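One chain of protein is taken out of this complex; the other chains stay put.
Then we have chain A:
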């Protein structure tokens, strides 16, 4: 699992590369818990190379969901693979989180 961060126009673009399992979700939690991240109003998560997400990985996003919402930070996922999207959908997360098809769409929604 490789997590890279890029800051662009008050937006954090986080790229997830690999499999988000129990061990790598700890890394993700560290990234999302960092205090700097609260300075930005938008977090875009690029899931193009995310091949698998375990319940632990989902748990990390879920645990930060409320916090971001309270701080009015938008969390948007894009480029999600069908398989991974299915996992989000089964759990009902597609209705709670914003999952869009590509980067442009994500940007548009973020800027609304």
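Methods note: a residue touches a chain if its C-beta (ideal position, glycine included) is under 8 Å from a C-beta of that chain, and two chains touch if they have at least 3 such contacts; residues count from 1.
Please note the rule applied: contacts and distances are computed from a predicted model.
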Practice prompt. Select, from "Probable glycine dehydrogenase (decarboxylating) subunit 2", "Oligopeptide transport system permease protein OppC", "Heme exporter protein CcmB" or "Serine phosphatase RsbU, regulator of sigma subunit", the UniProt-recorded name of the complex's unshown chain.
Written response: "Serine phosphatase RsbU, regulator of sigma subunit"
Worksheet entry | Of A:3, A:27 or A:58, the one touching the omitted chain in the full complex | A:58
Discussion item. In the whole complex, not just what's shown, which of A:3, A:27, A:73 or A:93 touches the removed chain?
Written reply: A:93
Practice prompt. For the chain that got dropped from the picture, name the residues of chain A it touches.
Written response: 22, 29, 55-56, 58-60, 62-63, 65-66, 83, 90-93, 95-96
